[in-house]
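Yeah, one chain of the complex is gone here, protein chain that is, but the others are all in their spots.
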Amino acid sequence: MPEYQSLKVELNNQIAHIQLNRPEKLNAMNAAFWEEMVEVFDWVDATDEARVVIISGAGKHFSAGIDLALLSTAAGEMTRDIGRNAERIRRNVLRLQAAFNAVDNCRKPVIAAIQGYCIGGAIDLVSACDMRYATTDASFSIKEIDMGMAADVGTLQRLPHLIGDGMMRELAYTGRSFAGEEAAALGLVNRCFADADALLAGVTAIAEEIAGKSPLAIRGTKEMIRYSRDHSVEDGLNYIATWNAAMLQSEDMKIAMTAHMTRKKADFAD
Amino acid sequence: MPEYQSLKVELNNQIAHIQLNRPEKLNAMNAAFWEEMVEVFDWVDATDEARVVIISGAGKHFSAGIDLALLSTAAGEMTRDIGRNAERIRRNVLRLQAAFNAVDNCRKPVIAAIQGYCIGGAIDLVSACDMRYATTDASFSIKEIDMGMAADVGTLQRLPHLIGDGMMRELAYTGRSFAGEEAAALGLVNRCFADADALLAGVTAIAEEIAGKSPLAIRGTKEMIRYSRDHSVEDGLNYIATWNAAMLQSEDMKIAMTAHMTRKKADFAD
Amino acid sequence: MPEYQSLKVELNNQIAHIQLNRPEKLNAMNAAFWEEMVEVFDWVDATDEARVVIISGAGKHFSAGIDLALLSTAAGEMTRDIGRNAERIRRNVLRLQAAFNAVDNCRKPVIAAIQGYCIGGAIDLVSACDMRYATTDASFSIKEIDMGMAADVGTLQRLPHLIGDGMMRELAYTGRSFAGEEAAALGLVNRCFADADALLAGVTAIAEEIAGKSPLAIRGTKEMIRYSRDHSVEDGLNYIATWNAAMLQSEDMKIAMTAHMTRKKADFAD
Amino acid sequence: MPEYQSLKVELNNQIAHIQLNRPEKLNAMNAAFWEEMVEVFDWVDATDEARVVIISGAGKHFSAGIDLALLSTAAGEMTRDIGRNAERIRRNVLRLQAAFNAVDNCRKPVIAAIQGYCIGGAIDLVSACDMRYATTDASFSIKEIDMGMAADVGTLQRLPHLIGDGMMRELAYTGRSFAGEEAAALGLVNRCFADADALLAGVTAIAEEIAGKSPLAIRGTKEMIRYSRDHSVEDGLNYIATWNAAMLQSEDMKIAMTAHMTRKKADFAD
Amino acid sequence: MPEYQSLKVELNNQIAHIQLNRPEKLNAMNAAFWEEMVEVFDWVDATDEARVVIISGAGKHFSAGIDLALLSTAAGEMTRDIGRNAERIRRNVLRLQAAFNAVDNCRKPVIAAIQGYCIGGAIDLVSACDMRYATTDASFSIKEIDMGMAADVGTLQRLPHLIGDGMMRELAYTGRSFAGEEAAALGLVNRCFADADALLAGVTAIAEEIAGKSPLAIRGTKEMIRYSRDHSVEDGLNYIATWNAAMLQSEDMKIAMTAHMTRKKADFAD
Partner (left out) sequence: MPEYQSLKVELNNQIAHIQLNRPEKLNAMNAAFWEEMVEVFDWVDATDEARVVIISGAGKHFSAGIDLALLSTAAGEMTRDIGRNAERIRRNVLRLQAAFNAVDNCRKPVIAAIQGYCIGGAIDLVSACDMRYATTDASFSIKEIDMGMAADVGTLQRLPHLIGDGMMRELAYTGRSFAGEEAAALGLVNRCFADADALLAGVTAIAEEIAGKSPLAIRGTKEMIRYSRDHSVEDGLNYIATWNAAMLQSEDMKIAMTAHMTRKKADFAD
């Protein structure tokens, strides 16, 4: 199991549990975090026994978003040449985005379990996950607007696929806080739980359910939903036909069929 | 009126009613079904007096999805050459998809009336319809995951346009069942009815309402909504402007205007 | 302050309030309206102190949609040559569309406050706004279908991004009326208010909230959400990285940071 | 071997030779032609021993384009309702386009051998082929402009991928004639031959060369080039990776490798 | 006939001739030019008797590109706020681009007649024209690179559709000069003429040829080629089918047919 500064990682029952692990800093996303996210998802993707991922925050909160110290550091690196500053900033933003692209592109489903604060960059992060579940007293805010900037690590690109365009804009322009139940009504989270324990139990149950399915079928399903988000229905249909040209020859289908016929639980290879 | 093995078709009051008609098999989608769907929608498209289509299932259920016998047959056709198998599978999937593309591409609105099971391939089918209505005790499940495969005849491409991306993934990864009220809350169905009779009555009333409108205007509206799904707002605006360049010269507009002025019901040609 | 025939415009506290101002005609959209909308939004875009826009209707109603006299005029301009008529119609439709594109493309957030009728062209208009709020007794209808035509100034392109595809089609095919609460449940409006006074007060409060934010950040946020609607997540991420390459060097970020540190309200230049 | 009115079809040495076969009418494209093209390409696609297709014209000319009698017939079907006429015309054009889409979408390479006239619709046809070869005295013209119409069965969509945009427009706006050598210089044809015999011999030699390759590899290559025309480089790279996931497990690769090692000619299954 | 500072405009025989008219400044593009280009193309588009446009330069040269005084002015407007500067620059660039979009979007074909210098912004301009013809001693250079900037008014977007990608990059990276014959070999110009008189005579002959065609058919053809540049073949085919649904009902087709039958010259309405 790899070790990280900003994250804590466990792998049990085919479920990788990644915890943002700087509770004393409200799990603010520091320099280590942005690099380690890419690394940990490389590891997840390469590790066959990890079939599903849960992301949560250690302590009372999910995350307060980007560590403001990072922004200060970036500000300090500015030179007199506006053009070269711009190039550096652009590449830095692309580098930060890569951390959450790693979540989005991970072949395995990623589930966010959200309690307490889920602020700014934390919304960018959970928007890149497959599903989100929260406690009723979770507190969300697209806080970037109050930093005097447009959010630039994914919220404005991914969140509109989760919630309606009209409320999307209200939340992004005002930065107002909203709690778990409203998040559920909006479609940002799939369900609310009474407290952090119930949340983790609920999310784990869903993860276990998914971990029991054919890993090939789960990965194909994720790829197709992700692809459909950005392509036409026609392109999507052609893609799944091409994908399944190989996958319908897999062992998993035979195992699933046999399990179905014999009414036993299917047992798939990693 | 054409005759089919797997379907029963009626045309009354400008409404074509297509019934999946193998109730003893839970209207499972067999080989005949996939071919006949293309044929019946060719007929609908070519038949001027058919202005709206209702799809329902005979008996207690809408449909249990693809007939598993079909999968066995397909498995039996595999040869030693993985490459040629892949080509055959890919073309088969494209052929099955064509059955539901025929629904999506039909110029006339298609309304699904769903009672009982709506499982696997049945969700692919209703996702290709214009609107969906259900009984409260209807039971939905994206069952393909339990066959060890990613759904490949349209659910993963079309359903994300109907329900939020987050719940989409939960349902596709877990295959869990959900009933009519949840389907309505998710946006999968527009409304729930107490039972199958109320459902059919309600759906027929909506169909009649639509059948009374200008057929040209309804077809233009469907084409535009369908087009908007896969194109930019700008492309969509240009398309309707080009489309209406001819259609605003039609008789239907004059008839509608006169009806509006005289406060009488408009009577449009087929 | 510019003067208009069909509109009344005020600018207070950095909020431009544009009123459809032909209450005796239910604010029907006449020839002057379509031209003046382009002009007033040119003015808004060019006027630095206008940071947010509210659109409302004078009198009891928001708007009954396009003035039918306009359609008669257009009908009267038809010649014997169907081809040249088609070209003229197409260009006219594109010209009308430009009025609402001006809303969509305006760099500043535009909020619709809707009471009474919001019919036909009025839905095209509010669909082009950033957010919509209504009275509970507001009455909406995609009325174009009853004019014997497919809506062609934006509803069929923009509304599907606000409400689910299934209900979209029901409303567009039937033209049925629906009130404020249903509009809120569908996602068309963000919230309902008891009456017109509460509505205006509520909308003004939101506008003031937004007007207090960094104008650069608000404009960047709007541009990104608008861009995301029609581009892939990947293209959107690249775009914000390029955009912020300059914007993260702005004064507004420093002002916001200082305000954050000193816990004072930030005061941004126009 | 199927029989056609407007076409003559032969299958030798794995090469299907389709001849436009109304030489007394300069192989003008009549009603039978447009239907039979779809049928013959269905047959080609389904016939494993047909690995490559040659299209040529019987007699002195390739084809003079659409039969003007067809246009008269279409004109005679017009009714008083401009809107319904428009719908009928639109569907007719789509139906004619289908004839050449069948060429474009055919899994097997299609080679045009062009002598004499290649006028109007004939350019639409050859633009949908994979490659084009001509006699030096072939005579091309985008003749639709002189019929008072914009070409609508593919030239304006496909030809810009073959020749530069600037010359494309000159030829489409003026309808001027150009001969084989200019066609070769522009990139419309790959090579010129001295006369019809040399042309057919040359084209047959290329077809035989292609027929000797792995059919799976040829079909994959055609699919990829066709896909690349309308998709981004990134989408194209993902598509071939998914396609080859199955195809690199085929027998053809092993056969090709063995042939390569043993320096013998590979012999692939159909 | 409208009057302009930077342009001279004539309309003869249905051909609008627009001359860049500051020969003493090598027709450098000053502030007036960028505004007047939009105006003159509005006039061309609205003027029925103008069926084709020729653009040329007064004096010995076509144009030396953007007036460097403009860049100085822009530099002088920079403030201390990098963010607001960026917004102003971005909008300025978009405004300059609009001048050449007006050429690209003009419904009528625009032909560039190029003698002498065609430098920097002048290449952006001619890239937006439909066709280009030059004298053999014309001298081209993508000069922006030597101003320390990436060309931003169209060369990098439109020129790759005219010349191959490989030579495109060589010319854009090095800014090297090339003359008429090389431009013709690359596909940038359609043909070279010996001198300016022969050029104007040749271009006028082509313009007259085009002016004699059906104006509706020419405009439809231009729209389709323009649309094809940025859309898939499938989208393009659907678009022309929809466009021609009205246009095939035009008088021009009947006139063209009659002319064809009677072997007389067709005479189309403007």
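For reference, chains read A, B, C, D and E in written order, and residue numbers begin at 1 within each chain.
As a working rule, a contact is a pair of C-beta atoms (placed from the backbone, for glycine too) under 8 Å apart; a residue touches a chain by one contact, two chains touch by 3 or more.
These figures come from a predicted structure and were not determined experimentally.
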{"item": "Candidates E:1, E:46, E:93 or E:194 - the one touching the absent chain", "value": "E:93"}
{"item": "Touching residue (missing chain; options E:15, E:28, E:54 or E:82)", "value": "E:82"}
{"item": "Among D:40, D:131 or D:153, residue touching the chain not depicted", "value": "D:131"}
{"item": "Residue touching the undisplayed chain, where the options are D:31, D:69 or D:237", "value": "D:237"}
{"item": "Sites on subunit C contacted by the missing partner chain, in the whole complex", "value": "231, 235, 239, 242-243, 245-246, 249"}
{"item": "Subunit E, residues in touch with the chain not shown (by the definition above)", "value": "68, 71, 74-75, 78, 82, 85-87, 89-90, 93-94, 97, 101, 104, 144-152, 154, 156-158, 160, 164-170, 172-176, 229-230"}
{"item": "Residues of subunit D (touch criterion as defined above) contacting the omitted chain", "value": "109, 130-132, 161-163, 187-190, 206, 209-210, 213-214, 216-218, 220-225, 228-229, 232-234, 236-238, 240-250, 252-257, 260, 266, 268"}
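Simple rule for what comes next: only the chains that are shown with their structure count from here on.
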{"item": "Geometric centre distance via CA averages, subunit D-subunit B, whole Å", "value": "35"}
{"item": "Contacts with two or more other chains, residues of subunit C listed in rising order", "value": "82, 85-87, 216, 229, 246-247, 249-250, 252-253"}
